[in-house]
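Report on the structure given below.
Here the complex is missing a single protein chain, while all its other protein chains stay put.
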């Protein structure tokens, strides 16, 4: 399945006293990439919520860290389906690589579930959402 | 006016590649102290919102940084009114000191305004809120 | 193996526009609990670094999210070995539960590796560290 790529700069806020990007912050990078990937498919999340009363929440997240990124580094972050879209959730594969060397920094797998924004209960994804995701 | 004090530990998430607490994170520490100070007066913010449909937003924030804190440091953070409560906003003085030495790390002044949680328009603070704040 | 527990309050900084704790922030909570657990064993991380020139980095992190936490919630976070300590890394199991109801919020498994703080290369954990972790 096709992959979306976005570029993220490492700022002071992303680093910790170890001199490297704090491990939890990669999940922010991954979320940004997922958001831009959905936007590239015409799926703005605020708009989805206004229109359908639903939103995505993360059901499962994992990351394997292979190499550190540092202040001022440019990082390429990908997002794409790792399975065909389910009825209520999506399985997404994401990777972060160092722009300068293409070294793989970390590799992640994320499951997001569509929920009612008020009750937070899982719901079937609206049809236009599934369609947009199924378009090659 | 009396001052509330809470103790905050510096974790990896709070530091940056300079080896010290990232400047913006002191505003998180100050917010935590304000929240615990309000709670100590019987004012839970989620409860205020459920009951009155309002919430506090920050209207003005400033901080002077005098000395850095590092990983594992214990920091004392204060909160207290710097002026009698206004009709729609509060002026709050806050300080962070190093627990081990009482060295002043930074000193802040914050104005928070009471707004309607839906429209975000300023509103008069509910009377029980003002009463709780006026009790010596 | 015995488990360490610490209590964490949910503040504004932890939540997002969905009204719940942002998924990446649980990894901050887990890191705080690991730090306090190590401290409870006499292992301060800044001290370990000063003494041995090494530090822990996260090699692998995963989390399954079952229920959301909200502003003002008290969350219990555990940390403990899920396997006997390895030569260069530790496998840690962590859970977050809602203090009020004991509902399980999320469940995590984390692998941290001991690295040289300058080169970031994996190294054997110093003997006193392994001893402290092996003490029942």
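When the chains are written out, they are named A, B and C in that same order, and each has its own residue count from 1.
The rule is short, and it goes like this: a residue touches a chain if its C-beta (ideal position, glycine included) is under 8 Å from a C-beta of that chain, and two chains touch if they have at least 3 such contacts.
Note that the coordinates shown come from a computational prediction; the quantities given were computed from them, not determined experimentally.
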For the chain that is not shown, enumerate the shown chains it touches in the whole assembly. A, B, C
Among B:53, B:68 or B:86, which residue is in touch with the absent chain? B:68
The listed residue (B:59, B:93 or B:132) that touches the chain absent from the view is B:59
Please give every residue of chain B in contact with the chain that is not shown. 18, 20, 23-25, 27-28, 31, 55, 57-65, 68, 117, 120
Absent chain, residues of chain C that touch it: 12-13, 15-20, 22, 24, 70-71
On chain A, where is the contact patch with the chain that was removed from view? 9, 11-13, 28, 31-32, 35-36, 39, 44-47, 70-72
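To be clear about the criterion, only the chains that are shown with their structure count from here on.
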Tell me whether chain A and chain C, two copies of the same sequence, contact each other through the same residue numbers or different ones, using over half shared as the line for same. same
How far, in degrees, do you have to turn chain B to put its CA atoms on top of chain C, rounded to the nearest 5? 180
Nearest whole angstrom, what separates the Cα centre of chain B from the Cα centre of chain C? 27
What are the residue numbers in chain C that touch two or more other chains? 28, 31
